[in-house]
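The structure under discussion is supplied below as structure tokens; questions concerning it will follow.
Only a single protein chain was left out; the remaining protein chains are all shown in position.
Every chain is named by a letter (A, B and C) in the order it is written, and numbering of its residues begins at 1.
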Amino acid sequence: MAEYAREELLACTVARLIGEAAHVAVGAASPIPATACALLLAQGRPLRVSLLHKRAGNPFTEGSRELFDLAGQGRIDVFFLGAAQIDGRANVNLVRAGGRRFPGSFGSAFMYFAARRTILFREEHSPRVLVPKVDFVSAPGVSAAGVWRRGGPQALLTGMALFRWQAERTRFRLESAHPGHDSAEIRARTGFDYDLAEPLASTPTPSAGELALLRGPVAREIAGNYPEFARRVWGRVAPV
Amino acid sequence: MAEYAREELLACTVARLIGEAAHVAVGAASPIPATACALLLAQGRPLRVSLLHKRAGNPFTEGSRELFDLAGQGRIDVFFLGAAQIDGRANVNLVRAGGRRFPGSFGSAFMYFAARRTILFREEHSPRVLVPKVDFVSAPGVSAAGVWRRGGPQALLTGMALFRWQAERTRFRLESAHPGHDSAEIRARTGFDYDLAEPLASTPTPSAGELALLRGPVAREIAGNYPEFARRVWGRVAPV
Amino acid sequence: MADLAANAPRFLADAQAIAAQVPDGAFVALPPDYSLVAAEVVRALVRRRARGLRLLGVPVLGYGADLLIGAGCVESVETSAVSLGEAGPAPRFTEAVESGALRVVDSTCPMVHTGLQATEKGVPFMPLRGVIGSDLVTERSDWKVIQNPLTSEPDPIVLAAAIEPDIALFHARWADRSGNVWIGRRRELATIAHASRRTYVTYEELRDGDMLEDELLAPGVLSSVYVTAAAPAARGAWPLGVVDLYAIDDAHLAHYGRVARTREGFERYLEEFVWRSTRERNSSPAPSHA
Partner (left out) sequence: MADLAANAPRFLADAQAIAAQVPDGAFVALPPDYSLVAAEVVRALVRRRARGLRLLGVPVLGYGADLLIGAGCVESVETSAVSLGEAGPAPRFTEAVESGALRVVDSTCPMVHTGLQATEKGVPFMPLRGVIGSDLVTERSDWKVIQNPLTSEPDPIVLAAAIEPDIALFHARWADRSGNVWIGRRRELATIAHASRRTYVTYEELRDGDMLEDELLAPGVLSSVYVTAAAPAARGAWPLGVVDLYAIDDAHLAHYGRVARTREGFERYLEEFVWRSTRERNSSPAPSHA
């Protein structure tokens, strides 16, 4: 089995979650989702990727409003959300908890409703992040009947595991553990309750082909918009 | 007294009505208001003129929405409205009357409220145009208490006379007759009731200085956007 | 009308191929005469005998709409006005309305923009100041006057319902190989495209490279994300204009405004300028009839 960085496993997993989609949007400070999209493009998928914070050749011409308008029009298939806290109802908190202040909700309170699917992504897998109930709902995972909502959570990916969202049960189901992690550890590190798939699968690791793309064209592409990340994972420096 | 075209008298009168203003907007098919603005600019007034249908060097960069947004923001001081029918309450009709169809309301139903002042302008002075009550209200001259309204009618200029709007009385007052017309003729040709200023003044005629500007720089400017009009009044052909 | 997202750029052969994509009965948004009308597609729609089109003027209509109306392609128009500007009233529109052949949904310019902006943002309505007291409000069952919910003072305000065109149709200065089109400062075209389920664009010239990668060009670009398909049409706006390339053909429009006053004159005009081949129009300088 090829050696790989955890970020590479996560990017490949995100790429699989994206699956068939016409238009994926990536928001602020999301190097792994951006890497996943770059991987799909490098694989020749006819995917449109809108990076909100792309520094050069930004796809938008209406400024930072355009991403939200696109989503409002129903043109965004997949979006990503990270959060300081995520609970078992797929609520996300990006504002505050226990006296700590986080950056803020960004576009979550809208995008979580307007994008067709949202992939929740947070590397830290701990009871501090995955809580029974978020201290502040930046955006709810579930909406009452009659409330307009085009889409919602698809999955929750952490540094340890992949959970699928079950819309009909409004609960997560543990789908796979990343290599090196097991069911008991995940249960101990997860503050909310969830369903189990038995037996628990192992998250597929990156193939040699995926790794070759990641370390070649994808790394070059990502270094432009996420220089710190590219340096850490691939030892790459941003092009000037 | 210098010889002058009726259009020149009207443009000079419109220029006086504009008076002190920072920003004047001119809508569709309004060569005489446009001429008045060009005259003020040629006189060195620090006036901003936005021509909705300026063909080259259009002032807007947000497309045809920008004029209305500007007015909504309170940035338009003076606007012009023509109409198929105008009544004594300063209502305007640009839609239909007596089986006849007119082009339509354009932006009147908004601009008449949002611009700080509106000058009503119609060359034809007849009982067919100046009616007791319009058949269709494209935009009302007067609004009920509590209805948001930043501005309203300032005056009504026709090919025969100038009426001032009296906001407190919600009626027009005949202010002056153009040379060659008198009080009785105006009364006979006006379908609505109005107040009289006694004695009736004569509308001032263009000065030699005004005529020189009109026939020089103003005619050149206007020929670009209103080629038919410029040819008719000044025998000018549009620059290519 | 299902598809919203266009992904890979799609190019069609010519204006006729675009016209074939516009089904009878479609709700088609058109720009005003001064803003990049796809006149060549309009002629192709007449030739393919399109029927039942519902036109939306953003915010007004002119020559192109009058042609379609006269040729019997149009069931209704929603617009703030139909006019030929300096060339006078739109003769076929006027005749069709006065004879009862055409339904008009009357609007006022900013209400059209507002209704499209609502769709652009994905909301069902958007408010606008003014308008109250206009008979337009009484006629428009899709507008509603409500009390401003944010104040306890009396403050009526009108809401425009979201306007959702099936098709946006216009002309552009350039397209590039990525399927982006350059519309310059004619931002109403962007709004139309954002709000429409499908967008068809004819263009003067194909440009190499990706215009979105060029910071100077990008502000005037409509991204291919909104473009369903594009097709070349040199002088495709004629007798209307494309800024910096060719001016509006005033003499031709004045000619049209005169001859189209009668049904017979209009038919002769169609014969001369529409039924004859498109290629002839495109390859030779546009004739003027003063």
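Here is the rule we use: a residue touches a chain if its C-beta (ideal position, glycine included) is under 8 Å from a C-beta of that chain, and two chains touch if they have at least 3 such contacts.
Keep in mind that this is a model prediction, so the values were computed, not measured.
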Which visible chains touch the chain that is not shown?
-> A, B, C
Of the listed residues A:18, A:36, A:76 or A:95, which contacts the missing chain in the full complex?
-> A:95
Which of A:105, A:158, A:176 or A:190 touches the missing chain? It is A:105
Using the touch rule from the top, list residues of subunit C that touch the missing partner.
-> 110, 114, 117, 121-129, 142, 144, 146, 148-151, 155, 157, 159, 161, 184-185, 187, 215-220, 243-244
Please give every residue of subunit B in contact with the chain that is not shown.
-> 22-23, 46-48, 50, 56-62, 68-75, 77, 114
In the complete complex, which positions of subunit A touch the hidden chain?
-> 28-29, 31, 53, 55-56, 58, 60-66, 68, 72, 94-96, 99-114, 136-140, 143-144, 146-149, 226-229, 238, 240
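Here, only the chains that are shown with their structure count from here on.
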Leaving out subunit C but moving nothing else, do the remaining chains stay as one piece, and if not, how do they split?
-> A | B
Centroid-based (C-alpha) most distant chain relative to subunit A | B
Centre-most chain [mean C-alpha coordinates] | C
Compute the distance, rounded to whole Å, between the mean C-alpha positions of subunit A and subunit B.
-> 59
Subunit A and subunit C, separation of their C-alpha mean positions in angstrom | 40
Touching two or more other chains - residue numbers and ranges from subunit C = 190
Give me the residues of subunit A that touch two or more other chains.
-> none
